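Here the structure is laid out as structure tokens; the discussion comes afterwards.
In this view, the complex is presented without one of its protein chains, the others remaining in place.
Note that the chains are named A, B and C in the order they appear, and that numbering of residues resets to 1 at the start of each chain.
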Amino acid sequence: MTLNEWIFVGLFLMAGWMLPVVPLLLGYWLAPRRPNPVKKQIYECGVQTVGSAWVQFRAQYYVFALVFVAFDVELVFLFPWALAYNKLGLFALFEMAVFILLLVVALVYTWRKGALEWS
Amino acid sequence: MEITVEAIVFLVFSAITLGGALQVVLTRNLFHAALYLMLSLFGVAGLFVLLTAPFLAGAQVVIYIGAITILIIFAIMLTPQVTRVLKVHHTQWPVALALAALLFVGLVWTQTPLADELGADGWSADFTVEDPADVPADSLTDLGKSLVDPERYMLPFEAASLLLMAALIGAVLLVNRPDDNPDAEAAPAAGARPDQSG
Amino acid sequence: MTDTLVDIGLSHDLAVLIAKLVGVFVVATCGLLWTLFGIWLERKVSGRLQDRLGPNRVGPFGLFQTLADTIKILLKEDLVPDGADRWLFNLAPVLSTFSVLLLWVVIPFSAGWIGTDLSIGVLYLLAAGSLGMVATLMAGWGSNNKYALLGAFRAVAQLISYEVPMVLAMLVPVLMTGSMSLQAIVEGQYIAYGLAIPLTVFIFLASSLAEIGRAPFDLLEAESELVAGFHIEYSGMKFGLFYVAEFLHAFTVGVLATVLFLGGWRIPFVSAQDTPALLGFGSLLIKSLLVYLVIMWVRTTLPRVRIDQILEFNWKFLVPLSLANLLVVALLWKIVPDTDQIASVNDALLPTLVLLTANILLIVVTSLILRERGRRERAHIAALYGPVDGAADAAPAGVGD
Partner (left out) sequence: MVPLWMYLVVAAGLFCIGLFGVLTRRNAIAILMSIELMLNAVNINLVAFWRYQTPDKIGGQVFAAFVFVVAAAEAVVGLALILAIYRRRRTVIAEDVDMLKW
């Protein structure tokens, strides 16, 4: 557990983003640029755009994000458990099963509520 | 005052964290604020790496950037600015600013030797101190062990799961109301570019 | 390389730094150059699979087609739509490609050939993956286009949903190895994990297909509904970068599946110490290409599923299945003796056989449940609309139902 293994990641964060930027700059210099109002219009199957792009979404998307956040936190906790699993007894499995089951209860509840249906 | 590579990295990540946080608080556009929140939290993840807690850094990115901020953005999209408010902040913001600044000065004054340093002879803060004891190599495995050890953190661990379950059920109960569905996808758009959101 | 630099007279730290910097550029450039070849390969193979010729004009076998396309795309006018959020609009394609390149930092190409062997390797993969999601949102928002925004949100809803089974599948090799470092996972596979846990491999591949937005889960660009998804407003090289990111991600999934489940750079029946670095790299490449071939095969064969089916398939089938799978593997891993000290092929034989048997049982049980559900669904549809012609094989496209 040293910092040394992170030097490469740090360097990559500093230098790696240039690689996608280089072709962008190349395109910036090479490509023609003659914008006009028609070209700059927002693409909408040939008709004029009405209103702002910020439309309201259905709560549907949100429920999936909710369930995901809860599961994501649980998954992160599973990592150290899986890491130490070889050095643990069978009780570790039992405890993790309880941990998972509690969240599965919530998933089943969401399911039964019909929140996972895409109406 | 010697500046090491580590100190530079620390300063960079601190700047990212604090700068991002300032933008979260000040930006008008809520979507931008959420992105700045991601930036700020990413800076915190960098600080965790510097503190030799790579697991927490990974968890920070996965949970905060990959999940919580995404959820926040989803929520922002569900509540378009019906009221086009031009004011982002309360009128009493100077009071809040004074309060926050006072708290900051107080915290720094009591918690750090900065005051002594400044009092002595100008700025002489040292950027390097002796390393504290090393983190054991198997600290991550130990983390896994301690989470399921009945003598250590088993109870909080299961309680965490219970908390998540309760939160999820409660949230679904609040959000999922099939009887009224005002947020139809074709709801009228709320005027021009929503830069004026509070 | 570090030694050579020290010989020239550089200090050790500086030499290490330069060596690592060169490594950064080698890893990143190789990744990008590979796409030039890979896109040709993909077009050729999917052409053949669909009974077409694929590119065959530029160069021998159309080999230089991608190069020609690159030149064309570089010369295309780059439009920024009215009212676009310029910063986010331009940042999104860069971040999208960069987030995929970040994955290559921890991939072990061969013994000792690795950017850096992080102790939290698998978690790092997830963290880098979440940046891609941010890029999608940025693109959707920055374009000032309703379709782009809708596409971005659909995409993210799909990405976050399928992350759950994907992580649960990735946890299985972590559990079996007792390490999150990818190099350790490769070295721990005396017998490739894929042979012991085929179900996990299936879960990983299925959810990864959704993560990269490939058919049958390519809703991100459902032309009929969303025009072209979140990158509809992009043109020229910015669009090119999204394309590169998508392609590179697909290939990276092949590499990851190889590393996690197919023994990575290990050659069957050769111990990790005896594997020459170059041969190991070749072995990784061949295995990854095979996995990638499967991905292409799926892409050219299966029809696209609807968004409701995608999300249902995930939450009502894949997530419960992968949870059950993880618990079963964990249980067996404790029951079979000496799984914590596997150090040779012989040690690995018994656990592999036991796990394989359990996996086959699990697969059979799952298929029976699916069959029963499918039957009920068909009966339900028949009751509603009267019997359908060839009802047996004309089940609704919902894979999980």
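Note that in this section a residue touches a chain if its C-beta (ideal position, glycine included) is under 8 Å from a C-beta of that chain, and two chains touch if they have at least 3 such contacts.
Just so it is clear, the model here is predicted, and its values are computed rather than measured.
J.: Given the contact rule set out at the top, which of the displayed chains would the hidden chain touch in the full complex?
T.: Its contacts among the visible chains are A, B.
J.: List the chain A residues touching the unshown chain?
T.: Chain A touches the chain not shown through residues 59, 62, 66, 69-70, 72-73, 76-77.
J.: If you put the missing chain back, which residues of chain B would it touch?
T.: On the side of chain B, residues 6-7, 10, 14, 17-18, 21-22, 24-25, 30, 33-34, 37, 40-41, 44, 47-48, 50-53, 55-56, 59-60, 63-64, 67-68, 71-72, 75-76, 78-79, 82-83, 85, 87-90, 92-93, 95-97, 99-101, 103-104, 107-108, 111-114, 125-136, 139, 142-143, 146-147, 153, 156, 160, 163-164, 166-168, 170-172, 174-175, 177, 180, 182-183, 197-198 touch the unshown chain.
By definition in this document, only the chains that are shown with their structure count from here on.
J.: How would one label the connectivity among the chains shown: line, ring, star, complete, or other?
T.: complete
J.: Comparing the two chain pairs, does B-C have more C-beta contacts than A-C, or is it the other way round?
T.: A-C
J.: Could you work out how far the Cα centre of chain A sits from that of chain C, in whole Å?
T.: Taking the average C-alpha coordinate of chain A and of chain C, the gap between them is 14 Å.
J.: Give, as an integer number of Å, the spacing between the C-alpha centres of chain C and chain B.
T.: Chain centres of chain B and chain C, defined by C-alpha means, are spaced 30 Å apart.
J.: For chain B, which residues are shared contacts with two or more other chains?
T.: If we look for residues of chain B contacting two or more partner chains, we find 54-55, 58-59, 62, 66-67, 70, 74, 77, 140-141, 185, 193.
J.: Identify all positions of chain A at which a residue touches two or more other chains, and write them in rising order.
T.: Within chain A, residues 1, 6, 54-55, 57, 61, 65, 67-68, 72, 75-76, 79, 82-85, 87, 96, 100 contact more than one other chain.
J.: Taking the complex as given, what residues does chain A use to touch chain C?
T.: Spelled out, the residues of chain A in touch with chain C are 1, 5-9, 11-12, 15-17, 19-21, 23-24, 26-28, 30-35, 37, 39-45, 49, 53-55, 57, 61, 64-65, 67-68, 71-72, 75-76, 78-79, 82-87, 89-90, 93, 96-97, 100, 104, 107, 111, 116-118.
J.: Help me check something: in the complex, which residues belonging to chain B touch chain A?
T.: 6, 9, 49-50, 52, 54-55, 58-59, 62-63, 66-68, 70-71, 74-75, 77-78, 80, 135-137, 139-145, 147-148, 150, 154, 157-158, 160-162, 164-165, 167-169, 171-173, 175-176, 178, 181, 183-194
J.: For the complex, give me every residue of chain A touching chain B.
T.: Checking each residue of chain A against chain B gives 1-3, 6, 10, 50-52, 54-59, 61-63, 65-70, 72-77, 79-85, 87-88, 91-92, 95-96, 98-100, 102-103, 105-106, 109-110, 113-115, 119.
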